[in-house]
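Apart from one protein chain that is not included, each protein chain of the complex appears where it belongs.
Take a look at subunit A:
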Amino acid sequence: MSTRQKSQGDVGRRDFLKLFGAAGAAGAAASALPLGGSASADDLMAATAADTKHHHGIAATEPHAGGSGYEFFNVDESAFIEAAVDTLLPSDSTGPGAKELGVATYIDRQMAGGYGKGDRLYLEGPFGEGTPEQGYQLPMTPSELIRAGIADANAFVQKTHKSTFDGLSAKDRAEVLADLEGGKVELPTVPTATFFGLLLQLTIEGYFADPMYGGNKDRAAWKMIGFPGADAMYMDKIEPFRNRPYKAEPKGIQDLI
């Protein structure tokens, strides 16, 4: 066995991402469109089956930071997205959930805007499947991918559970998402792992991005982890606060203008 083969067995792509995410030296992958079929055995996590209540809460028209209503999603899609983000990052004893922080609105705005429309995506053909190392090769923009994926996932749930996704119990929703993540479901239109990866990427982005993008309402996700946000000037603090907690009320960009 060559060194190269061995090394692949030792460490997966995800561990590499974690390392460099922690280093802050990198991390673009966290924001990249996910890679079709890239999930390794290490990535296949058991369903968390978190004890989350099914919140029948925020309606599509409830005001969010950045304005109310959905620009991109139709009612079925917004119901799916709200339920999905609520399952991916639920409200629990650790901190607020993605839904209550406006992450569905964040995703809607992203899909309606330049990113969703592929403003930085090379979309010329011919289109080939390629290897995982060659990255995203679909002829779809993120908004086309998410729309097709939601339709696929809803159809799958309708077939297996005779329900819409948002109509499922929290436990069942977590199981469906775990099946999508683990590749146990093959969606007819989009590669399952690519769709799930984009959904998770957008959810984490919306949770931690500046509140002006519609999520992270009241900077609650930053409060939860202790990130002070956009108000960042530490030249006189980095030394005195070595190994000492630094407590500051996080501020977003709009709080400072």
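By our rule, contacts are C-beta pairs under 8 Å (C-beta built on N, C-alpha and C of every residue); 3 or more make two chains touch, one makes a residue touch a chain; residues count from 1.
Simple rule for what comes next: contacts and distances are computed from a predicted model.
As stated in its UniProt record, the chain not included in the shown complex is "GMC family oxidoreductase", which appears among "GMC family oxidoreductase", "histidine kinase", "N,N-dimethylformamidase alpha subunit domain-containing protein" or "Spermidine/putrescine import ATP-binding protein PotA".
In the complete complex, the hidden chain is touched by one of A:Gly167, A:Gly183 or A:Pro228, namely A:Pro228. Those residues of subunit A that touch the chain absent from the view are 2-4, 7-8, 10-11, 13, 15-33, 35, 38, 42-43, 45-48, 50-52, 87-90, 92, 94-95, 115, 118-124, 126, 128, 130-137, 174, 177, 181, 200, 203-205, 208-210, 213, 221-222, 224-235, 237-239, 241-246, 251, 253, 256-257.
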